[in-house]
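One protein chain omitted, others in place.
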Amino acid sequence: MTLGVTEAQSPEGGLPADHLAETAEAKQIEGRSLGQIAWARLKKDKIAIASAIIILLIIAVAVFAPLIVKLNGFPPDQFNKTNADGSPLLNTRDGGIPIGGLWGSGTSSEHWLGVEPQNGRDVFSRLVYGTRVSLLVALGGTIIAIVIGTVVGMVSGYFRGWVDTLLSRLMDIMLSFPSLLFVMALTPVIADRGQDLFGIPDDNKLRMGVLMFVLGFFGWAYLARIVRGQTLSLREREFVEAARSLGAGPGYVIFRQILPNLLPTLLVYTTLLIPSYITAEAALSFLGVGIKEPTSSWGRMIADASDWIESNPLYLFFPGLALFITVLAFNLLGDSVRDALDPRAGRG
Amino acid sequence: MTESVATAATPARETGRPFLELKDLQVHFPTDDGLVKAVNGLSFTLERGKTLGIVGESGSGKSVSSLAIMGLHKGSRAKVGGEIWLDGAELVSMSVAEIRRLRGQQVAMIFQDPLSAMHPFYRVGDQLTEAYLVHNSVSKAVAKRRAIDLLDRVGIPAPNKRFDDYPHQFSGGMRQRAMIAMALMCDPALLIADEPTTALDVTVQAQILDLMMDLQKEFNSAIVIITHDLGVVAQMTQDVVVMYGGRVVEQGNVRDIFYRPEMPYTWGLLGSIPRVNRGGDHRLKSIRGTPPSLINLPKGCPFQPRCDYQEHVEGHSCVSELPELLQVDTGGHRVRCHIDHLQRERLFTEQIKPSL
Partner (left out) sequence: MGRYLIRRLLQTVVILLVISAITFFLFWATPANPALLICGKDCNTETVAQVNATYGFDDPLIVQYGTYMQGLLSPGGRTIGSEGSERECPWPCFGESYQNGIPVWDSISDAFPATLWLATGAAVLWLFFGVMLGLIAALRKGKLIDKLSVGIALFGVSFPTIVFGYLLLFLFIVKLQWIPFPDTANAALFTVGPVKWLQFYILPWITLALVFAALYTRLTRANMIDTMNEDYIRTARAKGLSERTVVFKHGLRSALTPIVTIFGLDLGGLLGGAVITEQIFSITGLGKLAIDSVLGNDLPAIMGVVLFAAIFVVVANIVVDVLYAFIDPRVRLS
């Protein structure tokens, strides 16, 4: 038995037992998939549960808006001049500010959150309908951004070569755009041309579509970069190599093998995008380039209310609060999802 | 050289102890997934001028043990128990401020992966002098001369120029040498080397090991070398500790481990050493199965699920009874196994040895 062993050792050194053990360990961890682990973690996370419940409630409000508004009986676009007992709702001599209610907001048992100055539209009903606009635009924009970003990133990373060069430059350019300015400038221009371009008049349905499109179109580049990087490394992994050597086409590899491995990234990015698009929609409508009258939107309401900040601050408070709670809930849930999907979490 | 500085900072000495003595060291990490029992009852002694090897698969608690000697678990959530006596001072109960004075000076460490163990933003030379300047009140120029001297000694060509390089400009072998030079800046009495050659190719590995032995002779330092490479152990050490799942499963002098090993896990390790003259169907064998989870340590023998010799156990249950680490013969040779001592000797000579 000789022990002069070093000369015969493989350059990598170490014991084969060790390598085997390592791969086996990796398999064991994969056995409980990342999804299952994340789900188990999420279920234990009280903040995640609470924010998920709030989000579900908000979604319910958006979906059942017509039913909810029936509860108080004031359609969101209806101009109200008088109370049920016939007494006037607005002080016509004083610029049309609501009469009575908390801080001159016109809150009452009929108008739970008060009424708009001048028009007397019910704030509660308008808030409820504003939820629809917020969520729809944010969701639509997110889907568009995620789809474009994923496809461009995967194609770029998978095919490499000149395709990658071209698409990477495109990402660079997209990231160099001052995107808020651009979105702001483009939305009304496209909406104005709705009639010519799509045969649709410039109404708020069109505007919502344009907002989704523009937000999505300016939001995909960053995701594409991340996806490209991950695709580059995924395509070198053994299971992809194996499939390719067996003759699998790019379509199969991209959608069946690479895409599933990108899902955690996409999920995390989705949870980031939704609240930022909710904020963006509100901001654009606030600036007057998003949703227009008479459709209600939280951003629009804040812009209108800003004129009454001294006489009727509550009018500003309610849409602000709705916006804040919604964004906070999405951010909290997003944080929890990110932590839950982080393989290092709980160790470090 | 600057030997005398070392003693100034050393707290009250207790004579009659070995230079380094670990007594029942425990290191546990509370995590979200449960308590990770990384080290459970590690004991050994080591004198100056001698080398001790710790071997075991990755994840067996080797690095965690060495960090405990450096006191590097202090300030983290790790729970460290047992005693570590170094040159008459107890380190587990020592405050961070006190142990900080020993680090780099009395005890230094060569880390596992030199690329990640060096700061990417600072020059190699500056990282070397930094270690010297905290413990010695000398000018930067003096420290620089010492660093260049050491870089030269560990075999870095043109050390004057290389002093100003960043770690990423060094090759893997050179980084490891620089790491060693960094550890030697203050002539430490105890040097811990955590897999110092794992990432290197064979020739560089041999050079680095030679270098460490030369330096040991010169400074009479004690070395703890951590490895999962039994070849390194055979070449360098006098004593060996075999760890498995955070526990010592066999320990003794190097001859005990190589010529009279008694624990099936050690047999497995020996069987998986690649070697030239292994012919015929005596091919490289790896130990089947996977290391145990350190969160739910099995009640019985940690090696039981992977052990091929359980049928030789009499009067014990490998599944439910943890074997004790018991002395065999008269020397320091200890084994943790339920199989009878004579039976183990017989198994080794009849079944294992011929196939090695």
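Lettered A and B in written order, each chain numbered from 1.
By our rule, contacts are C-beta pairs under 8 Å (C-beta built on N, C-alpha and C of every residue); 3 or more make two chains touch, one makes a residue touch a chain.
This is a predicted model, so every value here is computed, not measured.
K.L.:
In the full complex, which of B:28, B:50 or B:103 touches the chain missing from this view?
P.N.:
Counting the whole complex, the residue in contact with the absent chain is B:103.
K.L.:
Looking at A:208, A:240, A:316 or A:341, which residue reaches the missing chain?
P.N.:
Spelled out, the listed residue whose C-beta touches the missing chain is A:316.
K.L.:
Thinking of the whole complex, not just what is shown, which of B:29, B:111 or B:309 touches the missing chain?
P.N.:
Final answer for the missing-chain contact: B:111.
K.L.:
So one chain is hidden, and I want to know which residue out of A:58, A:283 or A:340 touches that hidden chain in the complete assembly.
P.N.:
The missing chain is touched by A:283.
K.L.:
Of the residues listed, B:70, B:84, B:147 or B:273, which one is in contact with the missing chain?
P.N.:
Missing-chain contact among the listed residues: B:70.
K.L.:
Residues of chain B in contact with the chain that isn't shown?
P.N.:
Touching the chain left out of view, chain B contributes residues 67, 70, 72, 75, 96, 100-105, 108-109, 111-113, 116-121, 130-131, 134-135, 166, 168, 182.
K.L.:
Which residues does chain A use to touch the chain missing from this display?
P.N.:
That gives, for chain A, the contact residues 172-173, 176-178, 180-182, 184-186, 188-190, 192-193, 196, 275, 279, 282-283, 286-289, 299, 302, 306, 309-310, 313, 316, 320-321, 323-324, 327-328, 331-332, 335, 348.
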